[in-house]
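What follows is a set of notes on a single structure, which appears directly below.
One protein chain is absent from this view; the other protein chains keep their places.
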């Protein structure tokens, strides 16, 4: 991943579970999104102190994920690097890379992007990002995810 | 969904589980991909008699999903309509729409697309689709998925 | 299962998901409890019209499950037969048998029992079963689950 001249993205080590594997003996493709969910919970807490944004409400509007290498359960976690990859008035995107932690190797297993929409939990409807949220996200803004398949 | 002049896509009713809901009381966004997995298993069996393609091998290379409405657990299944939406020498895409079955309503909850790559399980490497597979998929070929977010 | 002279237990067909299988290619032992959960949601709705009991609140205090035969994913559901197997002032037990539906075969895959405690969701504390609940459960009361291992 190269985010030259951009803010350092966050890295979160997410442990695998034996049950993440499916009948093919690989971490199931759907479980990759489960791993992203946990990294995102950590990241939203880190980016917006104390998960305030999560409490005000944010919902997933879109996922895109590309698988690059098969992953088998092992005691070592995967390292998920993630960053805001786009910001708009209504929400923002999060880009991710799922790879080995440096101590284990350098294989990249998947790249992904999630669209998040700011949400008013009390009123149960979309809301606009407030100025503080927009500013924080803009400070953290990194490169768009470079998916392979879009190059086709 | 309009696939005018194209082959009729397949519809598979997939039951929800109470546990598909997350702490927000909605079917979790990741579980939508779990529902798609089950519809795909049925469809690959129906499109290629007796899951032959599945036995020869096919792996997921990509997912894209867009959420349109929140879904809450209920006894009624969701109706997943799915069709091959692109074919190449190396694999094919499957397009999906997750909606209410007609008896329940007409709400569309999500649209999605999965990239599948033909795989040689014995040799553990990608393979080309064989002529019979390509012909069958071409007969079934429907429209690309019309994601909202791409129109931005 | 023999419940001679007792009320007919309820049978609920619960579909399997491909993802219920683990890396050994069998429906994972933990997923059996997931299947029981769905049968229980249906049963509590059927036993207490419109899931009233569920809305008033009931929580799981205990599970016991014994596995009798391996189960592999197939399109056919499993038939879960279930019945109240004990009633007290504080809650009740549900007994289960997971087997093939008659059209598929007669194999029994597991027997299980769940302890449920009546709960006051508003006050967030255990409550007593009310007389109506107790009467209804007593009408439905079946035999205790005959676990093999207890006979040791």
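The chains carry the letters A, B and C, assigned in the order they are written, with residues numbered from 1 in each.
One rule holds in what follows: a contact is a pair of C-beta atoms (placed from the backbone, for glycine too) under 8 Å apart; a residue touches a chain by one contact, two chains touch by 3 or more.
Since the structure is predicted, the reported quantities are computational estimates derived from the model, not experimental observations.
Only one residue in the set C:10, C:33 or C:76 touches the chain that does not appear here, and it is C:33.
Where chain B meets the chain that is not shown, the touching residues are 18-19, 21-23, 25, 28, 30, 73. By the touch criterion stated above, the residues of chain C touching the omitted chain are 29-30, 33-34, 37, 59-67, 115, 149. Touching the omitted chain from chain A are residues 15, 17-19, 34, 37-38, 41-42, 75.
Just so it is clear, only the chains that are shown with their structure count from here on.
Simply put, chain A must spin 180° to overlay its Cα atoms on chain B, rounded in steps of 5. For this pair, chain A with chain C, the centres built from the Cα atoms lie 38 Å apart. Separating the CA-averaged centres of chain A and chain B is a span of 23 Å.
In whole angstrom, the spacing between the mean C-alpha positions of chain B and chain C is 32. Of all residues in chain A, those touching 2 or more other chains are 30, listed in ascending order.
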